[in-house]
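Each remark here refers to the structure printed beneath this line.
What you see is the complex with one protein chain gone and the rest in place.
A, B and C label the chains in the order they appear, each numbered from 1.
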Amino acid sequence: MSRVGVFVCHCGENIAGTVDVAAVAQAALAMPGVVAALDYKYMCSDPGQTMLKKLIADERLDGVVVAACSPRMHEPTFRRTTLESGLNPFLCEMANLREHCSWVHDKGPATTAKAIDLVRLQVEKVKRNRALAPIRVPITKKALVLGGGIAGIQAALDIANAGNPVLLVERSPSIGGHMSQLSETFPTLDCSQCILTPRMVEVARHPQITLLTYAELEKLEGFIGNFRATIRRKARKIDESLCNGCGVCQQKCPVKKIPDAFNEGLANRSAIYVPFAQAVPNKPVIDVASCTFFKTSKCKACEKLCPTQAIRFDQEDKIEVHEVGALVLATGYRTMPVANFPEYGYGQLTDVIDGMKFERLASASGPTGGAIKRPSDGKAPQHVVFIACAGSRDRAKGVPYCSKICCMYTAKHAMLYRHKVHGGKATVFYMDVRAAGKSYDEFVRRAIEVDGVSYIRGRVSRVYEEDGQLVVKGVDTLLGGEPVEIRADMVVLATAVEAQDDAEKLAQTLHVSYDPYHFFAEAHPKLRPVETNTAGIFLAGACQAPRDIPETVAQASGAAAKVCGLFSQPELTREPVVAVVDRQAPPLFSSCTGCLLCKDACPYQAISEEAIKNRAGEVIKTVAQVNPGLCQGCGTCVALCRTKAIDLQGFSNQQLFAELMCI
Amino acid sequence: MESLQRKAQELLAAGTVKLVIGYGEGTGVRRRPIFVRTGDQAGSLVLDPACTQNLATYLTKAEVRALGRTALVATPSTLRSILQLAAERQVREENLLALVPLAGTIKELTTFADIEAMVATLPDEIARADQEMLTQLGAMSVVERRAFWEKELGRCVKCYACRAACPMCYCERCTMDNNRPQWVPVASHALGNLEYHVVRAMHLAGRCVRCGTCGAACPHGIPIHLLTFASEGSVRRQFGQPGGASSRPTYALATFKPDDKEDFIR
Amino acid sequence: MAEPFEPKLTAFVCNWCTYAGADLTGTSRIKYQANVRVIRLPCTGRIDFMMVLKAFARGSDGVIISGCHPNDCHYTSGNYHARRRWMVFRDLIDFVGIDLARVTFSWISAAEGAKWASLVNETTDRVRALGPYQEIGKLAAAGIE
Partner (left out) sequence: MVATMVDRLTLSDSAVDALVAALIRSGRRVLGPQLVRSQGQDRIDIAPLASFADLARDGQAVASAKGAVFPKVERLLHYRYAGKSIELADVEPASPPTVLFGVRPCEARAFAALQAVLNWDSEDKFFSHRLANTTVVAISCTEADASCFCTSVGSRPDDGQGSDILLCRLAHGGYLAKVATSRGQALVELGQGVFQALAAEPELAPAAALAPAFDAKTLPQKLAAHFDHPLWVEQSLRCLGCGACAFVCPTCACFSIEDEADSRQGQRLRTWDSCGLRLFTLHASGHNPRDRQSQRWRQRVYHKFAYYPDRFQTLGCVGCGKCSRACPVDMNLKQHLAEAARTLP
């Protein structure tokens, strides 16, 4: 027989003013299994808690019901007190006599009757409570940051500076990401390279950071604190330990006409190449698809001329497995290809370019050394039309959302153009100007008012070529939709920001959820913006949604803080309110039939298969297994399970059944 | 029929299978499941419209499993049951093979993919009589329906023939037999009966292949199969994920769509 | 003379939205009728349909089921799973002759204290008007000799 104690709190007048607390205590004392019941002015006060502790000891209670305020308010308090008195904290339940009773009903017998019922529910429940121990999960204090753009760089540095080892994985030959391609950055117009490069170098030099460029994540197993990441290190075909980055190989490489991705195809590179001058690491890669040796097994110019004999034609991809405790996803974005715009010439018109190309044209490190020359004939364009929202907020293009950064960089582009081509005319077509951000609107105003960029509110219906010039047809909605036609030398499209092509695939590999546009989804839109719904995996930057640099850096630091917070604990301790799969004596072993339908239902991928083996090691049956490190205790699987083979600690079938049997 | 007997002989002779489960002569006009393990037993295999029981039920029975690789004479429902059992990891592709009577010949299906392909071509309708009953019940007032089921289920004695005959009721420890807590009373009083049959119908929603074998099994002629038809029908109508369509888990109640449409949540 | 009928309501609510919402009703001192008894669960996904059946078997005249709005589930998708089950379960209990007017489903967020009060009041009034519901409860005694 249970020995339950019931403690009825007056909460001053809050409860006692409406509920006959003495009657509740008296009724409680008459309930089967209740050996002690009392009422007191403030149970949460020191004297109240002391009474509770004393009675637990004196009456050797094995269950406690505190009838007071909402458990959401004081459950932790009273469970701690229970623990201090030597009783397992999970043998304490609360009946909500305040928020759910005294505050919402009038004084009277019906209210007191309800209060008694609420107590009875908890008494019946607590009789079935089990002593539970918090779940402890070890943590591998090493983070994996996926993506070496500014988001990844920032997150890696913050985590590393807190003293934790970091693995920074970047799939291209150098870190830096899109930011390294940018010319100047809004709203300050400081040079992107100048602020980024030091950070890149810091990463390379940081004792806590292991940099794996030209590498990709292939598989992720495990759970928070205990992931196993399988990483493919693509063969650079050079021995990085020998290469000193002198660059001779690039100069001597006979194949030089390969469109340079870093420069958005505005320049060429050689078959063996370093993506850009400030690349980190400054080590070349052989582009096997273009290299003469790999096509004809002749040449080997680089090998012959390499002063350190670092060339390794026979080098193979390497697979490495790393144990990490947390992940930060910083895989960034892509922009919508110009080819997606039939109305703007399918990308066939050489002088219709996207923002990224313009960045390279405007960049001092770019193919034109920063001079604005149009791609077709290298002439400085006299009139440039900038089209904002190229694809963004356009359901027809499958992008209903706002890409967020375009308004700002379009203003920046127009401004840079006006600075670089004196007398040049800049026209911007826009839907709305969204310049929310510190000194953002001022920046746009400056473009219009100081730099004389002309803004036309309206969409561009068509861009086509007519006798060597681009004709831009649009409307000016501020002039009542009056058609506008502009003859321009160059058109710059602020193309929509989209998720990476392989974002969906990666999300599935990592079991993180993603939105309809394949941006990774945060665990909670308001309260958990840098976490995913998979514990231990965090988000930074534009892989979650379009973001500008300051936001990205802020979020990266946020994600880093989450990781450091996780790593700051000796081990992971979690509330034991988790699902458990029944195990019992042979021959049944478990009432689980192993249909594993629960596996699909679990929002956290916490359920896996477990093979029950006999002494000979043969598999007798396969059953479900709940990983307590991943389970968050929602109980969806419990309600789904036909055989009741899964139960939820703290809200077990026995507990809930008992509650129901006394209503 | 001859072709079936011949096929069974071949398979057993070649050692492709150790067992052929089919239908044989039973009491009077009845047909009963038979377990053919040698060529000479194959002659007792019968094939006619009376052969309707869903034999997939036997695939999960330990005693039968122990006999080795099995060829199963399969009706369309049986094929669907095999797929659903596969989706729920209760049968292995390499352990079974389906024999489908098709236009006088016997089609041999060895892979789940084959079975899926075949099932996709087969009509998936319930008997007219059952359809009519469902329509009638649908037309009744909720009070009339309550009365109907109270009367029908009043005859239930919880012999569990329905559960035993159902291919999807393979659980070793049925929730009915789970007594901590005893959600559903063991006794076959009115409440125990109602709760049992509602639970069963819920558990089959999205998994039922609508073979009607449970109803046929009931010694007291209670049309319990209508209950699972109703819950399965609800799933099909609302989520379009029928039971027994695929060997991969596509259980409608283990998944969701954020825009699932209902009209009752305020 | 018999006293006027007061319905017995059982509510199954999730801890993070509706239970918190009902707490807010309290802190906002919004009054509602005292007929409801709340059973607290972590998530609507935890609500086993058997509980609803049991509530009626135990003589509840009405049942309230409430949790987080779509998209707000503390566990990201428990409420979506629950919704699917209810969609089927409603059809089924209607088919076996249980009066759907006795079951109320609702999404109530932690911010909707007033909604909880009005939900309880409306349900209580409706069920009071419908009268006692013993269709299932009476079965507990039926068929025993």
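FYI, a contact is a pair of C-beta atoms (placed from the backbone, for glycine too) under 8 Å apart; a residue touches a chain by one contact, two chains touch by 3 or more.
Keep in mind that what you see is a predicted model, and the values were worked out from it rather than measured.
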> Where does the absent chain touch, in terms of which shown chains it meets?
Replying inline: A, B, C
> Which residue among B:145, B:163, B:210 or B:236 touches the omitted chain?
Replying inline: B:163
> If the hidden chain were put back, which of A:86, A:207, A:423 or A:587 would touch it?
Replying inline: A:587
> Which of B:27, B:121 or B:141 sits in contact with the chain that's absent?
Replying inline: B:27
>> Tell me which of B:80, B:189, B:203 or B:236 is the one touching the absent chain.
In response: B:189
> Of the residues in subunit B, which ones touch the absent chain?
Replying inline: 26-28, 30-35, 53, 57-58, 61-64, 129, 133, 155, 157-161, 163-165, 177, 185-189, 192, 213, 216-217, 219-221, 223
>> Even though one chain is hidden, which residues of subunit C still touch it in the full complex?
In response: 58, 143-145
> Can you name the residues of subunit A that touch the chain not displayed here?
Replying inline: 30-32, 120, 124, 584-588, 658, 661-662
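The rule we apply is simple: only the chains that are shown with their structure count from here on.
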> If you average the Cα atoms of subunit A and of subunit B to get two centres, how far apart are those centres in Å?
Replying inline: 45
> What whole-Å value do you get for the distance between subunit B and subunit C if each is reduced to the mean of its CA atoms?
Replying inline: 34
>> Two-or-more-chain contact residues of subunit A, please, as numbers and ranges.
In response: 601, 640, 653, 657
> What positions in subunit B touch 2 or more of the other chains?
Replying inline: 183, 253-255
> Which subunit B residues qualify as touching subunit A in the complex?
Replying inline: 88-90, 170-175, 178, 180-181, 183, 203, 249, 251, 253-255
> Once bound in the complex, which stretches of subunit C touch subunit B?
Replying inline: 48-50, 53-54, 57, 70-71, 77, 80-81, 83-100, 104-107, 119, 135-136, 139-144
> Where on subunit C is subunit A touching in the complex?
Replying inline: 6, 8, 10, 15, 19-20, 22-27, 29-34, 37-43, 45-49, 51, 54-55, 58-60, 71, 74-78, 81-82, 85, 117
